[in-house]
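All protein chains of the complex are present and in place, except for one that has been dropped.
In this document, chain identifiers A, B and C correspond to the written order of the chains, with residue numbering beginning at 1 in each.
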Amino acid sequence: MPDPMKIRANVVGDSTEVKVLMSHEMETGQRKDAQGKTIPAWHIQNVTATWNGKTVLSAEWGPAVSKNPFLSFKFKGGAKGDKVQITWVDNRGEKRTDEAVIA
Amino acid sequence: MDGTRREILKRGGGLTLLSLVGAAGWLRPEEALAEWNKAAFEAKTLDDTFKALGGSAPAQNKDVAFVNTPDIAENGAVVPIGITSSIPKTESIAILIEKNPNVLAAVFDIPPGTEPAISTRVKMGQSSNVYALVKADGKYYAAVKEIKVTLGGCGG
Amino acid sequence: MRFDHRRAAQAAVCALTFVAAVAFGQGSTVDEIAKYRAALQEGNPAELWEARGEDLWKQKRGPRGGSLEACDLGLGPGVIKGAYAQLPRYFADADRVMDLESRIVWCMGTLQGISEADAKRSVFGSPDRKSDMEAYVAYVTSQSRGIKMNVALAHPKEQDAYRLGEKIFYFRGGTHDFACATCHGEDGKRIRLQDLPNLATKEGAQKAYTTWPAYRVSQGELRTFQWRLNDCFRQQRFPELIFGSDASVALTTFLARNANGAPFDAPAIKR
Partner (left out) sequence: MRSTTLTWICAIAAVAPAILFGCATAPTDAETSAKAAVVMKASFREQGQAKLDRLDQDDTQKTCSEYSGKTLPKDVAERIERANLATIKWPSDSKLVGDWKTGEKIAQEGRGMQYSDDPRGPVGANCYACHQLAPEELSYGTIGPSLYRYGKQRGYTDEMRKYVYGKIYNAEAYSACTNMPRFGHKGILTEKQITDVVALLMDPASPVNK
């Protein structure tokens, strides 16, 4: 079970600013282990953010996104108390969904 | 703008390619959890990446900008990248790193109502040009910035 | 015998430093690196460790099935707020001076029945093995953010530890004759382009001590102060510093006390 994300969602003017930290190795597939064997790529492939069931951002990522990824974006609307939900899926099919209340 | 630097996207060819890679290409949000543009993420060169994303070399445009993106990264493992677009109908923003083994780092689909501005962090194996590629109303635009990668101190 | 390929790879990359720096004047290099550091502040993955640490802290674990919530970090059982800003300190139950990490090992023993050896088995995390200790430390230290460092040195054993720590700070040895003071004993020095705090002064110790633990972007891990000392000694060409050893606690006491008066500001994020 992957570790939870850290999500912050704050009203800024007429928009909501979302900042997300995800716990993931984001292994490149370029590195070799002590025995000289290539360590297989292991990374988040898809990220989706929803607000009240509406998709406000979706992304495709390769292994060049940094370990323990950080993501920040803004969408119009959103009120204090609304929920923002983020889901990621990695190339092993592991998945994590977390939500935050807009502050 | 400098005419030699400004290469307008060949729309006809672009559309053909777009339909070819359509299934694995830039995705509708509801498909995003299932789909990933393998061809684009495995491309080794800028041109191949543009093609796999459904276009060709994009026009450079002042309305695509890097924000909070330093010229030098103290460590290549974490390079902060911020990109904004003020082009109407921006549909997506992609980050391309020319000298990485695989050029494409990330693609963000921007649905209506979401600001065309994202901020994230990428890995860079060495100093390189970084491209902010924006698709707006079916056309491609780009900004480019050189980022130097250095390492301070020795050991860790 | 152990040979760490990851570290060797890091060292090898060191040689690349000058390739990148060539195109820049010193001034612009320093300015741009300051911008880089500022951009990192926008989001610190150390928060992931803090959250995991808080969760683990409250879990019932070990053969005795206790949680660490009852751990006395010096301000009474269960008080975490501000505890780190007053460590290291003397604990009567253990009859010795302890830093945070030693105290957590102690509490894992008394409250959870986890042996000292088991508690110290995975104190520095790696990609294939996360460290609970680093998570605990991230959580506890985050609860002192903004609180001024206040290491009292009220107990004679705390005073002994401070004096001993000072001696260890100046202890020269190994193949290269290095002491901590070789790199951290003068103002305004740097190694390559890296600024070196003068830890013998109040200002230097304050700046350095209050920004550990830290998420190291070069390693993608949260590193504790015990790790910081361990890795400094590695680069000093010393043998390996034992986790929670008397020397490590004494040196921590010396540096923490020198930082007194400055607001604690960690877990931080560093290159």
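In the analysis below, contacts are C-beta pairs under 8 Å (C-beta built on N, C-alpha and C of every residue); 3 or more make two chains touch, one makes a residue touch a chain.
Please read all numbers here as calculations on a predicted model, not as lab measurements.
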Legend entry - Sole contact to the chain not displayed, among C:73, C:200, C:256 or C:269: C:200
Legend entry - Identified contact with the non-displayed chain, of C:59, C:110, C:150 or C:182: C:182
Inset, instruction - Touching the hidden chain in the full complex, which residues of subunit C are there? Just list them. - result: 1-4, 7-8, 11-12, 14-15, 17-18, 21-22, 24-26, 29, 156, 159-160, 163-164, 167-168, 170-179, 181-183, 185-186, 188-194, 196, 200, 233-235, 237-242, 245-248, 250
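Note that in this section only the chains that are shown with their structure count from here on.
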Inset, instruction - Could you tell me which shape the graph of touching chains takes: line, ring, star, complete or other? - result: complete
Legend entry - Inter-chain centre distance, subunit B versus subunit C - centres from mean C-alpha coordinates, in Å: 38
Inset, instruction - Take the average of all CA coordinates in subunit A, do the same for subunit C, and state the distance between these two points in whole angstrom. - result: 29
Legend entry - Euclidean distance of C-alpha centroids - subunit A vs subunit B, Å: 18
Legend entry - Contacts with two or more other chains, residues of subunit A listed in rising order: 66-67, 70, 72
Inset, instruction - List, in ascending order, every residue of subunit C touching at least 2 other chains. - result: 42, 217, 220
Inset, instruction - Write out the stretch or stretches of subunit A touching subunit B in their complex. - result: 15, 26, 28, 30, 45-48, 54-67, 69-77, 87, 89, 91
Legend entry - Residue ranges of subunit C touching subunit B (in the complex, touch as defined): 7, 10-11, 13-14, 16-17, 19-21, 23-24, 28-29, 32-33, 35-37, 39-40, 42, 191-194, 216-220, 231, 234-235, 271
Inset, instruction - Can you check the complex and tell me which residues of subunit B touch subunit A? - result: 27, 29-30, 32-37, 41, 77-79, 97, 100-102, 104-111, 113-115, 117-125
